[in-house]
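Left out: one protein chain. Kept in place: all the others.
Note that the chains take the letters A, B, C, D and E in the order they are written out, and that residue 1 is the start of every chain.
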Amino acid sequence: MKIMVINPNTTRSMTDAVVAAARTVARPDTEIVGGTPASGVPGVESHYEEVYGALGVIDQVRQGEDQGIDGYVVACFGDTGVPAARELANGPVVGMTEAALMTAALIAHRFTIVTLPRRTIAHSDRIVRDLGLGHRCTVRAVDVPVADVSHGSAHLAEIFAQQVHPDDEALILGCAGLTDLVGPLTERLGMPVIDGVTAAVPMVEGLIAQGLTSSRVNTWRHP
Amino acid sequence: MKIMVINPNTTRSMTDAVVAAARTVARPDTEIVGGTPASGVPGVESHYEEVYGALGVIDQVRQGEDQGIDGYVVACFGDTGVPAARELANGPVVGMTEAALMTAALIAHRFTIVTLPRRTIAHSDRIVRDLGLGHRCTVRAVDVPVADVSHGSAHLAEIFAQQVHPDDEALILGCAGLTDLVGPLTERLGMPVIDGVTAAVPMVEGLIAQGLTSSRVNTWRHP
Amino acid sequence: MKIMVINPNTTRSMTDAVVAAARTVARPDTEIVGGTPASGVPGVESHYEEVYGALGVIDQVRQGEDQGIDGYVVACFGDTGVPAARELANGPVVGMTEAALMTAALIAHRFTIVTLPRRTIAHSDRIVRDLGLGHRCTVRAVDVPVADVSHGSAHLAEIFAQQVHPDDEALILGCAGLTDLVGPLTERLGMPVIDGVTAAVPMVEGLIAQGLTSSRVNTWRHP
Amino acid sequence: MKIMVINPNTTRSMTDAVVAAARTVARPDTEIVGGTPASGVPGVESHYEEVYGALGVIDQVRQGEDQGIDGYVVACFGDTGVPAARELANGPVVGMTEAALMTAALIAHRFTIVTLPRRTIAHSDRIVRDLGLGHRCTVRAVDVPVADVSHGSAHLAEIFAQQVHPDDEALILGCAGLTDLVGPLTERLGMPVIDGVTAAVPMVEGLIAQGLTSSRVNTWRHP
Amino acid sequence: MKIMVINPNTTRSMTDAVVAAARTVARPDTEIVGGTPASGVPGVESHYEEVYGALGVIDQVRQGEDQGIDGYVVACFGDTGVPAARELANGPVVGMTEAALMTAALIAHRFTIVTLPRRTIAHSDRIVRDLGLGHRCTVRAVDVPVADVSHGSAHLAEIFAQQVHPDDEALILGCAGLTDLVGPLTERLGMPVIDGVTAAVPMVEGLIAQGLTSSRVNTWRHP
Partner (left out) sequence: MKIMVINPNTTRSMTDAVVAAARTVARPDTEIVGGTPASGVPGVESHYEEVYGALGVIDQVRQGEDQGIDGYVVACFGDTGVPAARELANGPVVGMTEAALMTAALIAHRFTIVTLPRRTIAHSDRIVRDLGLGHRCTVRAVDVPVADVSHGSAHLAEIFAQQVHPDDEALILGCAGLTDLVGPLTERLGMPVIDGVTAAVPMVEGLIAQGLTSSRVNTWRHP
């Protein structure tokens, strides 16, 4: 299979990071391809930036279709552009947020998203609500700008850990590019720590293996 | 990876069917093992039978732990015994119902479970509610006894198709052992038709690939 | 009327305690009978133990049907085995958790379950969710093993009281066998403190008085 | 115990009917007293009439407190005046709607309220929503004026029966004074048919037996 | 347009305050008329008082209809009497609580009602639930009697401000007659502070401008 991991922003180091993360969990026979929009925004924190992020996703899916991509992972917390990508792509599309939430629901009764800037709580809330998981998932923020993690996030382990409550049974990292927090936080907290990109890769592989793709009946018909 | 697909009832032909279905989607390097309880009930339609089904699941997980199983799929619509299995198993456990629902949510906005006897609507409702998907998923029944599908279900394509409404974008087959309906119904309905066992296999593979298993913090600590 | 209070675990002192509690509220003409499974688990804290608890409930209902029992109370927080019991019993079956929640909803706008080990929060959440009371009920834990209350629970009054928030208007004791906490906590907190077993007895009496039992239409038909 | 069944409207024949219904299920040692407001409205179909109904409830509770009433049942579908009654009465207060819904939830997975005029659907919806039972309960109407049942409701059996769907497992009669439908409809439909007044009596008896009354912490403090 | 702002209690200074608040936002061509019931209760804190408040609303709407009022604002947090008023009035009726909640939802993702006595949390919860905004709105109390604000509320700015959490994006004042808190709290908190009366006036004006009034199909038909 050939899977494209789309970074909706223009920061190539972020693409490299999510592609590397994706490869750690992909099937041996899966080829992981990274996608970075040629133009757009360097990061996605606001709803305004999400519109440009969605444009970047559309742009990458168009290129992916030309390259014979079998399925897509959208590597932006908030799943920016995922519905549009579903309409354009022939293969399935999985967002990192929905994948992280589903993964958490399979291994924990109650769990928490910890996102970076407080303004992005709404982006997480949107996907939690869309999936109906509000009775099991809380959303908190460490209130750090996304720019602070452009060269790694290991220095944030302490403030992430402080967000955990006694009722939390798993932690979802609320941003792409925090993969290097998974190891240290798992050890420190003694609970599963979930990165949405690594959660999404096997889900899209699984859809392809089942021969499934976005339903064309109503919502996600080709435009 | 070594994955056990547990049939909670004692009908070995059912085990064979779900194991065969699982193999169609498993990774090339995954070994699929079937599990059938030595004693219990021949099928699970009632809550009473679910208790014996759960015992069967426990029995199989115990054997699986001795055999070095890496992860489990529970092949009973209603996910009987899944919480207990999570506590016993070292590796992850995925129920076919939760897997089917998550898969549907990735490829369809609104979708429907069609289950067999009307009395099992409550079993589906339980998982739909547990995941919070009631705003996107409806549950209907064709009101056929499970025994009617012990030698295949292709003869039910017509009555399954009659349950579909114009707003449905994907169909979930509400019983294990209906895999042979996937092809005919997909073609007939022009929409994704989801079998929970094939949906669950890549999910448990994906958890293993990520090094994730049931959280031991509260709910699913070892007993 | 002849009502059986079923203790799903094998600890006979627990049965004695719940039978005694039941008698304090029963109608003068009600005979309360206790049931203890011959085999199973000494207590129910995990989902694994719940399966054996459910088996114990089934075993007791079978005996009860032979003895002409008119209705059943299941004395295990989490209502283990209640659905199966409904299918087997001719008379009505009431779980102590659902009864406690309904009772709380009749006398308080917002209320709280305080359960013992944190791992059992999920068992309470399940019934709260099944009844749809998540907007009025919170669930907390004192994180004490069930074994700590085998010889009475009066020593826990202080840590139970510490769980109460200013918005709580009633407290539900989240375990069978905490009846001796009702008096001291009621006095200390100045709010209703509810024991599920005493809540369930009049409910099952009331169903019998109305000539009502589990509907046989779909979900709880005899198996 | 001395329990007052309050009819919030001024139609004495309605009071007689609900008192008679209440007596069929009351404990042998319970005295059932009827209450009819001296002034007000002859029936409660609108929100406007509900205000006068609530006044009638207040009036009756005041008299009841003078007579040493131990607990109250409010016999109006929609539970008009129940919150105010809780604040005034020293003993517990149970509305017929909440009692009917809780009773249904104990004996059926999915159930339906059939109310009379379509305009009162909103009154039922209010209590369904307050209890959180919208995922299990639907509300329908036969669209008959309340006045049509002032001399009995047996002639409505047919149109009530037509409202029942295959997924319904119990039926709640959505108006006081329909007790004479319970028998014929139960036989005809083969499912439990619930009258809220007979459902409420054992619930208020049970609260009294447990020494419980409305919490005075916040919401229902004495005014 | 001629709009009546109804104070459901008998305290004329409260009427004056809400009328003055209403005038600050009304269209130049709108005439704002105040209504105070001749008899009733001096303030509405309990459900008992709400019944008399509702009577006061009915009384004022009757007078308003004689005066050719085009639309009504009910100035009592909890929207006491609004459903009855909708049935009586020919023009539209807007409650201050629903208006405040809708206004908050237009300018903030998550927001909070701060009410006065803790007992009135339930009144706010009722409207939050009726509108379905529980996933975005929390309700807290400063636990001050309504009487404390009869001569202004500016002295409460500090304790209101203390109720605000980092996730709150707007604050709703949970009582009529707190308009003088809007300015100081807005400045202090740096977030929108919403008074329900000023929120309701443009909504009722808007309904009138659109030629809309309460639907007469079912729920709010004239009684």
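Just so we're on the same page, contacts are C-beta pairs under 8 Å (C-beta built on N, C-alpha and C of every residue); 3 or more make two chains touch, one makes a residue touch a chain.
Keep in mind it's a predicted model, so treat the numbers as computed, not measured.
Student: Which of the visible chains would the unseen chain be in contact with across the whole complex?
Tutor: Counted over the whole complex, the chain not pictured touches A, B, D, E.
Student: Which residue from A:63, A:186 or A:218 sits in contact with the chain not drawn here?
Tutor: A:218
Student: Please identify which residue in A:2, A:23, A:47 or A:135 touches the non-displayed chain.
Tutor: Considering the complete complex, A:47 is the one touching the chain left out.
Student: May I ask you to list the residues on chain D that touch the chain which is not drawn?
Tutor: These residues of chain D touch the chain that is not shown: 118, 121-122, 125, 129, 134.
Student: So which bits of chain A touch the chain we can't see?
Tutor: Interface with the chain not displayed, on the chain A side: 45-51, 54-55, 58, 81, 83-84, 86-88, 118-119, 121-122, 126, 129-130, 218-221, 223.
Student: Contact with the hidden chain only, please: which chain E residues?
Tutor: The list for chain E reads 25-29, 86, 92, 94, 98, 102-103, 105-110, 131-136, 167-170, 190-192, 194, 198-199, 201-203, 205-207, 209-210, 212-220.
To be clear about the criterion, only the chains that are shown with their structure count from here on.
Student: If you tally the C-beta contacts, which comes out ahead, D-E or A-E?
Tutor: If we tally the C-beta pairs in contact for D-E and A-E, the bigger total goes to D-E.
Student: Determine the chain that sits nearest the middle of the structure, using the mean of its CA atoms as its centre.
Tutor: That would be C.
Student: Would you kindly tell me how far, in whole Å, the mean C-alpha position of chain C lies from that of chain A?
Tutor: About 42 Å, centre to centre.
Student: At what distance in angstrom does the C-alpha mean of chain C lie from that of chain B?
Tutor: A distance of 31 Å separates the two centres.
Student: Determine the centre-to-centre distance between chain A and chain B, using the mean Cα coordinates as centres, and give it in whole Å.
Tutor: 26
Student: Multi-chain contacts in chain A: which residues touch at least two other chains?
Tutor: Where chain A meets two or more other chains at a single residue, that happens at 109-110, 134-135, 167.
Student: Work through the pairs of chains, note which ones touch, and then classify the graph as line, ring, star, complete or other.
Tutor: The chain contacts form none of line, ring, star or complete graph.
Student: So, with touch as defined above, which chain pairs make the list?
Tutor: Result for touching pairs of chains: A-B, A-C, A-E, B-C, B-D, C-D, C-E, D-E.
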